[in-house]
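A short worksheet on the structure shown next.
Let's turn to subunit A:
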Amino acid sequence: MAPARAKIIFSFVLALCLLIAGAWWLFFNPSADFHSTFAPEKAKLPASASVPEQQESVQEPTAEILSKRIVEYHIDAKLDPTKRVIQATQTLTWTHPGKKQ
Partner candidate 1 sequence: MRTYIANGWKSVKDQFYVIIILFLYQLLWGYFLYRLVESAVVPLLMRYPDPPPNQLSQALYYIEAQMGLSENSTVHAYLWILLGIGVFRMLLTPFIQAGILYGLQQEYKGLRGLFFFQGMRRYGKSIFIFHIVEWILLAAPAYWLLPRLYHVLISGLQSQLLFLNGVPYVVAWLLYGYIVHQLLLYMQFGKISGSGMVSSLWIGICNSLPIIGISICLE
Partner candidate 2 sequence: MNELYFHLYPNAFASMETTFMKESGGKLRNDSMPSNGYGSMTLKGMKTENGLSLMNRLEYVQPDDGNIKDKTLMKVRLPRPVKGGESITLSMQYEVQLPKIFARMGTAGNFVMAGQWFPKISVYEPANTRGRSTEGWNLHQYHGNSEFYADFGIYSVRIHVPKNYTVAATGFPVQPAQNKNGEKVYQFYADDVHDFAWSASPDFIVAEEPFSSAEVPGVRIKLYLDPAHKDLKERYFYAAKAALKYFSRWYGTYPYSTLSIVVPPEAGNGAGGMEYPTLVTAFGAKDESPGYDLERTVIHEIGHQYFYGMLASNEFEEAWLDEGFTSYAEDKLMEQEYGVIPSLPVQSTLISTPAPLTQDAWKYTLPNQYALNVYYRGKMVLKTIEQSVGKSTMNKIMARYTGKYRFGHPTTSDFQKIVEQATGKSWKSYFDQYVYGEQMADFAVDQITVQKKKSGSNPLFESAITISKNGGNYDKIPILFTFKDGHKLKKIWDGSGKSAVFKLQYTSPLAWAMVDPSYNIVLDNKHMNNYLKADMDKDVLFRWNESITKLIETLLGSLSW
């Protein structure tokens, strides 16, 4: 009885010690690798400017008319990526470019 329980308690305490030691080692180990896995963004961003910011240049339509505009579409579309579906409504104005009735 007593030796068995002692064994259990002893194993428990040993495991706890190992856990604490491991955590201590992990968190406070001066090795650079571990630090970088926990703070990657801070280390990398200043060094490289390769993460571009999403630039959105906004423009206005010009008044110049270059083509014979036969069609005018106004479309409102919604993408559902999980179903891979686009639901949309559109208004189309078509100008008859010929002469026939």
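The rule is simple: a residue touches a chain if its C-beta (ideal position, glycine included) is under 8 Å from a C-beta of that chain, and two chains touch if they have at least 3 such contacts; residues count from 1.
A word on the picks: all candidates are chains of the complex that A comes from, given by their letters.
Please read these numbers as outputs of a predicted model, since none were measured by experiment.
Participant: Pick the candidate that touches subunit A in this complex from 1 or 2.
Facilitator: Looking at every copy, the candidate touching subunit A is 2.
Participant: Per the contact definition, I'd like the list of subunit A residues that touch candidate 2 in the complex.
Facilitator: The contact residues of subunit A facing candidate 2 are 50-52, 54-62, 64-79, 81, 84-101.
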